[in-house]
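This is the structure, below, for whatever I ask next.
Note that one protein chain is taken out, while the other chains of the complex remain in position.
Which chain is which? They are A, B and C, in the order written, and residues in each are numbered from 1.
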Amino acid sequence: MNTHEQSLSPRTPIMVFGALIFLTLATVLLSGLDVGNTGALIIAMSVASIKAALVLYFFMHLNHEPLIFKLFLGVAFFTLLAIFVLTFSDYSFRVI
Amino acid sequence: MSDTAHPIEHHRDDEGTRLGFWLFLYTELFLFAALFLVYAVYRSAHLEDFKLAAENLNTTIGTINTIILLTSSLTMVLSLDALKKGSVKLAKTLLLVTFALGMAFLVIKGFEWSAKFDHHLFLQTAKGIAAGEGSPLFTPGEEMLPVGQVLFFGLYFIMTGTHALHIIIGATWMLIVFFWMSKGSINQDNHGVLERCGLYWHLVDVIWIFLFPLYYLIA
Amino acid sequence: MESSPSQSYLNSHTSPKWTSGFMSWFMSTDHKRIGIMYAVAMFSFFFIAVCLGFVMKLQKMYPASSGWEIIPPELYGSFFTLHAIIMIFLFIVPGAPAVLGNFILPLQIGAKDVAFPRVNLLSFWLYLFGAVMAVVGILLGGADTGWTFTPPYSINTKTISIFGVAFDSISWMLTAAFILGWGTILTGINFIVTVHRMRAKGMGYFKMPLFTWSIYATSWLQVLATPVVGITLLMIVIERIMPVGFFDPSKGGDPILFQHLFWIYSHPAVYIMILPSMGLVSEIIPTNSQKPIFGYKSIAIASCSIAGVGYLLWAHHMFTTGMSDFAAILFSFLTFFVAIPTAIKVFNWTATLYKGSISLTPAMLFALAFIFNFSIGGLTGMFLGSLSTDIHLHDTDFVVAHFHYTMFGGAAFGLIGGVFHYFPKMFGKMYSMLWAKIGFGFMFIGFNALYFPMLLLGYYGMPRRYHTYPDMPIFNKLQMASTLGSWILVTGVILVLAVWIHALLKGKKTTEVNPWNSSTLEWQTATPPTLFNFEEDVEITRDPYDYEAFRGEVKAGTAAGANNV
Partner (left out) sequence: MNVNYNPASVFNQSVDFSFYLIFMISILCLVGITGFMIFSVIKYSRKNNPTPSNLEGHTGLEIVWTVIPTILVMFIFYFGMQGFLKMRNVPEDAMEIRVDAGMWWWKFTYPNGLEQNTAQGLTVPADTPIYLPLHSVDVIHSFYIPAFRVKMDVVPKAVGADDNYTWFEASQIGSFDLFCAEYCGLNHAQMITKVHVLTKPDYQAWLDEQSAGFIKQQAENPGKALITSKGCFACHSSDGTKLIGPSFKGLYGKTEVVVTNGEEREITIDDAYLKTSIMEPSKDIVKGYQPLMPPLPLTPEEINAIIDHIRELSE
């Protein structure tokens, strides 16, 4: 049983859902803009990250979990980041 | 297995179970991360080809599918909330809705896939490339895709395919949970299984949130 | 102090349905039984791999021109692949966590079992399934790609095929490795949650024994690294079956990318292999010196930093692949940072000996040999981490010697030491000290005689994975020395295994709770332990290696141990 205080009213999930749909439509519309390759990539990935954060934090109830859950997320996130950055230390300087 | 005597299974540690499940979700995440990494490397190498190839994908269908999946996530959350409040019936209905949305996603995906197959965007052209132009294996007249586009479609199929596999697993799990809910073994006090099923489903959603722009939008 | 021998885990069971015989083991969710089952399965597979290694050495006894050929080249190719697949995926990676981690970790932190006992059993089944699949794959043709499965060779090769092209034994082996991976991941998850949620009352993080710390660090690597290689191996399978060119340059792919993905897992994997053994050494040395371990906290933190830093240096295996110079320099730089926490550990272990009261039990001998061998292994790692020297040494026998020094002289010696240390607790039987020490002597001498010449061979330019070699005096002499070493070594291995089997069947029964006078918790429960480890809930009040306090407790009769020390 969850010992944490939890509001079980559907208000929060529905609001989060609204935000997710809004961001989805926004990113589709923004993709029409001509901001260059990097620009488009940055916009698309930022929006996706916000959406993912919303899902993780509210839908997956990370907001109600103790600190240790967030630390674990941090470990996973930074490892992922390291893999990408270090791999591109090779590919940024080489034509394949 | 029925381990009646086991003290661990008597003393339930919901938080510990959730912690373990989150760790499991991270392994799933890293599984996809490897694929995303491959995508990132080849996209950076074959930018133009990737953009051209992405134009073959239908943004509208992608958006619809995204919305379907997000909605299913919402109904999943609501289902769990309902169960926690004790309204098993509502929870069951919402779970069924989630399941149905998942199926809808799969059906749409299936149509998309078969359209790609019909256009020979995958196997045939790739075969032509393997043999190389000028080789007798290569049938003249058949449209040749540049390697970058072949990579794009190869990745498209393996990534959305792996994702679809996860959808199928999640949906099957929902059916099992539904069955247990009907039997009463999953209830207001014992909602851990539904919770984990939900977490899994949301993770599948998170992965799609990244797949969607990478394949449908940044063209 | 003696324990009542009545209800040990060996004669009670977790399941009411299967109360005796094979099924009472195979269906058991008891972490101790699972640990033992792993050990039995693993040693059976391991024995196959030892034989393969032995034959490879025989093959290298004389150069090609002498007409000496024990096995043809295609068999040599599959032998070193299978040798490595068994040693790595079936033996040393699951090894320490699955055998001793399962058995000891819950005892050490005062838990009744691991967090998810049923998942634990599932891990074992996955392991067994994958392992059997791999062994069947060997019988059906095997693979000849090296354990690194480097494409495009691994995508194209058809050298090995018993049933012709119809049966693709390489895809089969890759799938087996994938399944084995899931077993490892689940074990890792299990231990992380166990450590976080199930410590006994009063056991703060810095009151955990060091073996627990090392398993904890290992588990993180298992969870975060294994999935990457899993999907990568599947991509090779896909590429073998369908014409997508993820790693095939003729279809636009980059073969180097595969190597990145492979080493993203396989480099951390080498720390999965070594960390548990380091943990075991951290238990054996203070016990046999009867004094606190030197620098407890820095060893604990070093375990975690090895895991953390170890994740960031995979591309030091790729200095000659033609990846960008920037990446080569960056990864070389990062590589050296893993040497520092390792150095801290080595120095702390040696310092623990200072002013101790040392008894040279077989376990202690293996632990000291671990330090010696692993230092050579690690220091040769410095030659490989340094860019210009690696260019010369890469893919030579120097590398082969380096990793046998670390994996075998280090990880496996540590494991054997661990088994000797915990043997009485696990089975309630005592082995022959004398024969164990003789076995150790053979192993230590044989090991160094086998692998030291290989370091020199590599320095003189002998490439690895060579079925034979050009006739040159320096090669001939060193190869011969190395082959002779392998005979001594194998004598040692057989002796050690014989000591264990003899002890199991005919060994003196013992119920002594704490035969080595160790201060950690696992030695305070019955020998062999009861089904749920501890009769009542335990509470921890002192540091794990506080020997002074421990001797006080023994005197006061609140702890088990011999009075006279």
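Rule of thumb we're sticking to: contacts are C-beta pairs under 8 Å (C-beta built on N, C-alpha and C of every residue); 3 or more make two chains touch, one makes a residue touch a chain.
A quick note: this is a predicted structure, and the numbers were derived from the prediction, not measured.
Asks: Of C:27, C:70 or C:387, which residue touches the hidden chain?
Replies: Residue touching the absent chain, from the options given: C:387.
Asks: Of the listed residues C:51, C:329 or C:498, which contacts the missing chain in the full complex?
Replies: Residue touching the absent chain, from the options given: C:329.
Asks: With the missing chain put back, one of C:112, C:404, C:421 or C:467 would touch it. Which one?
Replies: Within the whole complex, the residue contacting the unshown chain is C:467.
Asks: In the whole complex, what residues of subunit A lie against the chain that is missing from view?
Replies: Listed in rising order, the touching residues are 94-96.
Asks: If the hidden chain were put back, which residues of subunit C would touch it?
Replies: Listed in rising order, the touching residues are 64, 73-74, 77, 144-146, 150, 152-153, 156-159, 164-165, 249-256, 289-292, 294-298, 319-322, 325, 328-329, 332-333, 336-337, 339-340, 343-344, 346-348, 350-351, 353-360, 368, 371-372, 375-376, 379-380, 382-383, 385-392, 394-396, 459-461, 463-470, 472-474, 545-548, 565.
Basically, only the chains that are shown with their structure count from here on.
Asks: Hey, which pair has more contacts between C-betas, A-C or B-C?
Replies: B-C
Asks: For subunit A and subunit B, let me know how many angstrom lie between their CA-based centres, rounded off.
Replies: Whole-Å distance between the two chain centres: 16.
Asks: Mind pulling the residue numbers of subunit B that touch at least two other chains?
Replies: Expected reply: 15, 19, 23, 26, 30, 33, 37, 41, 45.
Asks: Of all residues in subunit A, which are in touch with two or more distinct other chains?
Replies: Residue numbers touching two or more other chains: 68, 76, 79, 83, 87, 91-92, 96.
Asks: So in the complex, the part of subunit C that touches subunit A is made up of which residues?
Replies: 196, 220, 224, 228, 254, 256-257, 260, 264, 311-312, 314-315, 322-327, 330-331
Asks: Please output the residues of subunit A touching subunit C within their complex, sorted ascending.
Replies: Per the stated touch rule, the residues are 68, 75-76, 79, 82-83, 86-87, 89-94, 96.
Asks: So in the complex, which bits of subunit B are touching subunit C?
Replies: Residue list for subunit B touching subunit C: 1-9, 13, 15-17, 19-20, 23-24, 26-28, 30-35, 37-38, 41-42, 45-46, 122-123, 126-127, 129-130, 132, 146-148, 150-151, 154-155, 157-158, 162.
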